[in-house]
Every structure is written in C-alpha cells, then in structure tokens.
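Step one of this worksheet: look at the structure below.
As you look at this complex, bear in mind that one protein chain is not there, while each of the others sits in place.
What follows is subunit A.
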Amino acid sequence: MKESSRYNRQTILPEIGEEGQQKLLKSKVLVIGAGGLGTAILPYLAGAGVGEIGIVDDDVIDVSNLHRQVIYKTSAVGKSKVEEAKLMISELNPEIKVNTFSEKLSGKNAISLFEKYDIIVDATDNISIKYLINDACLATDKPMVYGSIFRFQGQVSVFNYQNGPTYRCLYPDENSNALNCEDAGVIGISVGIIGMFQANEVLKMILGIGEVLSGKILVYNTLKNEQQKYDFDKSDAQNISRESFEEKYNKAEVEEISFESIFEEIDDDNVLFLDVRNEDELPKISLKNKVQIPLINLESEIEKLNKDQIFYVFCQSGIRSKIAVELLQKYQFKSAKSIAGGALTMKNILKEEKI
C-alpha cells in the first residue's frame, strides 16, 4: 500500500494541497457521542486524515442502533461503542491516533478532556449535555460544532468560533425540553446528513477555507430538501470563565461520615472536631481535640482555624454542620466532613464506649 497516495484525491484540490494535509494531520478533534451523528462524523474525519481523534461515549451497541449507526456490526451488539469505533477507524486509516473515553461527559472530566483538543464536536442527543459542552468550550476557549435532529429536520452551527456567539446566545433558556431520537424516531439518513455537515465544518476550520457556520444556524429539512440559514448575535450575558464553570458544575458536595467510622481518630492531633452548635445546646460533647464555634460566628472566626487539619464538623442533628462544611470548602479547607446524626448520635456512641 502506498501511503503517500492515501490523501492524493483531496490534496490535488487547490484549497487543500500538501499544506492543508499537514494541517489535518496535526489537528486534534474530540467527538462527544458515538451514536447516529458521531458514527457519521468519525469515518470522514479519519478518512481525511485528522491526526488525533478522541471519542467520548459510555454506551454499548444495541441492535436498535444499527439502522443509523452503520459503522457498527451486528456481531458487535453489546460491545463498547468507543472501542468498536476505534477498531473501524484503525482499519480505515491506521495513521490516525484514536483516544477512547468510555465514560459520560460531566462537569468533572469536560475541562481536562477539552484542553487536549483543538475542536469539540457535539454529537450528543441530550440538551443538558449540550449546555455542558458549550460551557466547557467557553471555559477552555474551543469551538463547538453543534448538530441535532428532530425527525426529518436537523440543525448545524459552530459556537464559540473565534470568540463568536454560543449555544446560550441562540438558546438562552436552559430549562427546555426536546425529544431525542429514541422518543421522536429518526432514520439513519437524516443523522447522516447532519453529521456530514458537522464533519464539513470541522475540516473547514482546520483548513481555514470557506465560511464557518459561526453566528448562523443551518436548518435542514430532508423531506423537502430545504435548507435555511438564520443569523444570530453574541449576547454579552453568556460568558463562562473557568471559575464560573467550576462553580456551576463542580460545587463540592458535602461528604457525610458516621461517628463510628472515625472513632479511632478522636485522639489524633491532625483531627479537629468542630462543634457549630450554640454554647447552651445539650448534650455536651467532650473530646480532646474539639473546638466550639457557633455556625453564625464561623465565617468571622474562620481565620482561627488551620486549613490543613482534618475537620469533622457536627451540630445537634447533622444539618447545620453541612452548611458549615460548605463554608469551610469555600475557604479552601483541605478536608472537612459532616458527622451524620450530629451530637445526639455521637453521645450514644460515646456512652457505649465508656461501658
């Protein structure tokens, strides 16, 4: 096999050439979703020689996927979509590096994943994930290639391209509901067409040719062969920084812990038990490493505490202590947990231990 001729039919295009081919081979594209749109996009990115392709999907192949997700084989039903997609790509073009992520995209993994790629492709079937992708693209300054389907209609756009308008500029109302393919029904050709439009935008951006669908949404109707483009502007209210992304998606959850499980640690000097009840509340809990700061005073007295200590926070029943832990997390305390059941539960355990 003559590898040098692999890309010949596209490099003879004056818009691409050897220079364009090098751009493709150096580019890194992350495709989120290996369903109908993803399986239409992936073979064309791989075939064209996009050098590094990441695929995110935690799903396995179901027989009901095969009518539209045509890169998969019937014999692969039950197998991981990302692994099967990787297999297909490596057979089509072994020059490509493929990274698979068999996991759900979330606020926790989005930023670190997106950072490693140049272009993010939204091939998902879920509105809330689209907002997540949009926000993570804003936080990492990556363009997002959007595609979605409703029955015989599809939408395509490119968001956050060179600081252009975003998904939130087009659809500011996050609490919208729209049917996915499972609920609305779809044929493979519709997702194929829209996926192909998305792959085309990816290549245009890499090559720097044509007009990218930035600030425009393309709406395609496969039954009528009609397409329309609508312009939209950037709205200044929709900026997302890394900090606001973390605040929105990764607000630390308060971890609860049982007193029994930490009983061994009560004399450990690295540990501090923090009682956030008022001083007149009963039962009194006496522990060697304990301080009492009522919740209402905690923020003003927070500098008295050592952020590197391990904090076990309690109140009467375990409600105020959670609020206190949130406060400690806000001030970047390294380890703070709330004791479930509070002083009432602790008193019982302390009594038992004394007998």
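Couple of notes before you dig in:
The rule is simple: a residue touches a chain if its C-beta (ideal position, glycine included) is under 8 Å from a C-beta of that chain, and two chains touch if they have at least 3 such contacts; residues count from 1.
As a convention for this text, contacts and distances are computed from a predicted model.
Missing chain, UniProt protein name: "MoaD/ThiS family protein", from among "MoaD/ThiS family protein", "Gluconate 2-dehydrogenase subunit 3-like protein", "Phosphate acetyltransferase" or "Spermidine/putrescine transport system ATP-binding protein". In the complete assembly, the contact with the undisplayed chain comes from A:A178, out of A:I12, A:A178 or A:L282. In the complete complex, the residue from A:V56, A:I71, A:I149 or A:I240 that touches the missing chain is A:I149.
When the omitted chain is restored, the residue from A:G20, A:G35, A:P143 or A:G318 that touches it is A:G35.
Within the whole complex, the absent chain has one touching residue among A:M196, A:V219, A:I323 or A:L350, and that is A:V219. Listed by residue number, the positions of subunit A touching the unshown chain are 33, 35-38, 122-127, 130, 147-151, 153-155, 170-171, 173, 175-181, 184, 186, 191, 217, 219, 228-233.
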